[in-house]
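One chain of protein is taken out of this complex; the other chains stay put.
Should a chain be cited, it is by its letter among A, B and C, assigned in written order, with residues numbered from 1 in that chain.
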Amino acid sequence: MTAVSINFDRLLGRVTGIRGVVGAVVLDAEDGLVIAESILGGIRVNAVAALAASMYRRVSHTTKAAGHGPPDFVQLQAENGVLIALPGSCGTILAVIGELDLNIGLVKIELNKILVRQ
Amino acid sequence: MSLVNFTNKEITCKIVYYGPGRSGKTTNLLYVHSQVPTDRKGKMVSLATTTERTLFFDFLPIELGTISGFSTRFQLYTVPGQIYYNATRKLVLNGADGIVFVADSQARQLDENLESMRNLQENLLAEGVDIRTLPMVIQYNKQDLPSDLILSKEELDETLNFREVPSFKANAIAGEGVFESLKGVSELVLRRLGEEAPG
Amino acid sequence: MTGVRAVEQWAEAPLANFVRESGARLSLLTTTSGQVVAQYGFTRSIDVMAAAALGAGVVASTSLMTQMIGEVGYVKINNRGPGQGIFLAEFDTPRGKYVILAVYGSGSSAGLVQLFFEDLVEEITSSCPAPETRRVILAEDFERELNDNLAALFGRK
Partner (left out) sequence: MNDRIRILADELANNPVSLCFVELGALLRKIGDLTGAERVLAGGVARHPGHVEARSLYGEVLLDRGKLRDAFREWSEVVETEPRDVGARKGLGYLFYKGGQLDEALEHLEMALSIAPMDQQVRQAYSRIRKELESEETAASAAPRGAGDMMLADSRGRPLTGGLVTDGRDVSEEVAAYLVGVSDEAARSARMLKLGNWIWITTESGNGCLHISKPTDDSTLVLMGGPGVRPAEVEMRAESAAKTAKDWMDDSRVD
């Protein structure tokens, strides 16, 4: 196991430890391919990666057009859950799938702590 | 195997030029390419080595026109002739509808011709195809060389054409026999298509 | 209108779905011998054939190489250039093996193409019929038409 993947594993372990988080994937922002993942069965990991990358890219076009620059945080709220995408270092994105009542405020605080420590 | 679109009435056939190294397979395709008008041919794809010998295959698609209401296309392939490229030959041979076996008429190349014919038979068998059932013509190329260097059509037929398939004398560089060989194999392929169920 | 041209009709809807969902610019479904089954985005049929021949060739040779190093499984290749990417993969169906080639630009990604390739395989596997047996009826004197066409092609008319 490489040093990089050890870091990702630790990061994913901490993210999935947050209450209400169902799974998390580190993905390549441009390719939409999985780099590392920690996700429960029943969810297509490659779908999370491909779709989160595509959504982040499309949202970025919009925020840039609005003069806001690329987003630091994207949240898709749906009827049965939440998909969050955050840009990471070296062209990666962290995608998080959460339950409907996920405490977004707490998630943000925790993610900030985790990302700063990485 | 030929692909037939009954809705749009289109037939696409794969014809492979087979034979020993340097027998003139690519030359055949180059001549066809030079003759066919631009709107009836695709790009000639050639994967050649630095010594101008075919590494992978040459490929030339041509639009033949309408036959019995079917718009007909031919995909012409050559295989690399050298013995050590047999894996590639097998790949290209896969799904062939017809073969033009290009033999080198030079007397000293007779063994290479025989070896290549045997190799063709073997590769087809590996694909589950009996050479006796596959449309094939033989082209004796380089007939323009001095007569003391080459074998006659009759001599070559005697040795190579044990199935008594249509055979043609050729000088592919000048285009002699190229048209006739393609015409010969096309007839056989289309006739077989009418006789057998396509896959 | 899906924009997909299919030689075999069962391939049209699955390829149209694949193209729409993956955002591929060009796509090509071929047999392993390089015969085109369905295509999207190519303007000239003869250019399609070159892409099909090369795609099938690459899949076949990669397959051999993987066998040489003792690997088993289907070929799946992704090549990303600065502007466009190529995805090439083979898969099995009740009708035999097929090859898919997709060219995608910045509106898509390798991840999306691979994701919807999985769906394409599933769709084709469940929808393609067993090989049927239909005869091509050629006119009795088809040789005359063939000769005329070839002669015209070679400028001998």
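One rule holds for everything that comes next: a contact is a pair of C-beta atoms (placed from the backbone, for glycine too) under 8 Å apart; a residue touches a chain by one contact, two chains touch by 3 or more.
Being a predicted model, the structure only gives us computed values, none of them experimental.
Checked against the hidden chain, the listed residues A:Gly20, A:Pro70 or A:Gly88 yield one contact partner: A:Pro70. Touching the chain that is not shown, out of A:Leu11, A:Val26 or A:Ala47: A:Ala47 (per the contact rule at the top). Remark: the residues of subunit A touching the chain excluded from display are 42-44, 47-48, 51-52, 54-55, 58-59, 61-63, 65-83, 97.
What we mean here is this: only the chains that are shown with their structure count from here on.
Counting C-beta pairs in contact across B-C and across A-C shows that the higher total falls to B-C. Subunit A and subunit B have Cα centroids lying 56 Å from one another. Distance from the subunit B centre to the subunit C centre is 23 Å, each centre being the mean of its Cα atoms. Here the spacing of subunit A and subunit C, counted between their Cα centres, is 35 Å.
Of all residues in subunit B, none touches two or more other chains. Per the touch definition, subunit C reaches subunit B in the complex via residues 6-9, 31-37, 44-47, 49-50, 53-54, 56-57, 60-61, 64, 131, 133-139, 142-143, 145-150, 152-156. Residues 1-8, 10-12, 14, 35-37, 40-43, 45, 56-57, 59, 61-68, 70, 72-73, 75, 77, 87-88, 91-92, 94-96, 179, 182-183, 186-187, 190-191, 193-194, 196-199 of subunit B touch subunit C in their complex. Considering their complex, residues 27-28, 30-34, 44, 46-47, 49-51, 53-54, 57 of subunit A touch subunit C.
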